[in-house]
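Moving on, here comes chain A:
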Amino acid sequence: MLNPNLFPYLLGLSAFLFTVGAMGVLIRRNPIVVFMCIELMLNAGNVALVAYGRFLNSEEGQIFAFMVIVVAAAEVVVGLALITQIFRLGRELDVDDLSEMKE
Partner candidate 1 sequence: MNVSTASTLVLLVLAFPLIGSALNGFLGPVFGRRFVNLAGTISIFASFVVACLVLANVVGAPAGQGAITVRLWDWINLGGGTNLSVGMDFTLDALSALMIMVITGVGFLIHVYSVGYMEHDTGFARFFSYMNFFIFSMLMLVLAADLLILIIGWALVALSSYLLIGFWHDRPTAVAAARKAFITQVIGDVALVIAAFLIVLNTHTLSLPNIFARTQAFPAGGALITGICALLAIGAFAKSAQFPLHTWLPDAMEGPTPVSALIHAATMVTAGVYLIARFHVLFNLAPVAEGMVACVGMGTAVMAGIIALSQIDIKRVIAYSTMSQIGLMIYAVGIGAYSAGMFHFAMHAVFKALLFMAAGNVIHALHDEQDIRLMGGLHARMRWTHVAFGAGSLALGGFFLFSGWFSKEDLLGFGTVSGPGAAPWILYAVGVGVNVLTGLYAFRLYFTVFQGEPQTARGFGVKEAGYPMLIPVVILGALSVIVAWPLQFPLPNTLHVFSDFLSPVFAGSQSPLLHDPSFGLALVALIIGTAASLIGIGLAMRLWYEHRPDPQVVLASLPRVIPLLSYNKFYFDEIYDRALVQPVKAVARTARRVVEPDVMDSWVQGIGELLRGFSLDLRLVQTGLIRDYASIFTVFAVVLVVVWVFIAR
Partner candidate 2 sequence: MNHIPWLTLLIVIPAGAAILLQLVPRRLTAVVKGVTILATLAGAVIVMLLLLWMPGNKATNGPLPLHFQETHAWLPALNATYHLGIDGISAWLLALNAGVFLLGALAISRKTTDRLRFYCTLVLLTEAATTGVLLSIDLLLFYMFWEGMLVPLYVLLSNWGGDKRGPATLKFIVYTVAGSLLMLVAIIYLYIQSPSGSFDLERILAQPISSGSAFVIPLIHVTTFTPKELAFICFALAFAIKIPIVPLHTWLPDLYEACPPAVLVFFAGVVSKLGAYGFIRFALTLFPGEMEKYRFVLAAFAVLSIVYGALMALSERDLKRIVAYASISHLGFIALGIFSLTDNGINGAVIQIINHGIIISALFLIVGYVESRTGTRDLGELSGLERRMPWLYFFFLVATLAGLGMPGMNSFVGEFTIMLGAFQLNWVYAVLAGGGVVLAAWYMLRLHQGLMHDPPKPRTEGVHDLHIGEGLLLVPLVAMMIFIGLYPKPITDVSTGSVNTYVSLIQPAASNPGTQ
């Protein structure tokens, strides 16, 4: 159903989204935004997985994508809980400020 010619564009989209996410993780300092960027990277991966699955005519790509979605959900749960706790402690939400584990 999907036009095979679209495949390179889908991969390009995935790469674009991944790069945007990665740059966001590296540049932004707000942990919530960093989180969103990570989600973006995961979903870029999902796009690529689904595209490959379709292109190779296999269900495994979609299965992996579901796996990633579940992992991402779990990660969000843990991560947001941490961020909320940090916020409750009355600290500024800045990843550069959170470096107590250095030593």
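Here is how the candidates were picked: all candidates are chains of the complex that A comes from, given by their letters.
Basically, a contact is a pair of C-beta atoms (placed from the backbone, for glycine too) under 8 Å apart; a residue touches a chain by one contact, two chains touch by 3 or more; residues count from 1.
Values in this document were obtained by computation on a predicted structure and should not be read as measured data.
This complex places chain A in touch with one candidate out of 1 or 2, and it is 1.
Listed in rising order, the residues of chain A touching candidate 1 in the complex are 22, 25-27, 29, 34, 95-96, 98-102.
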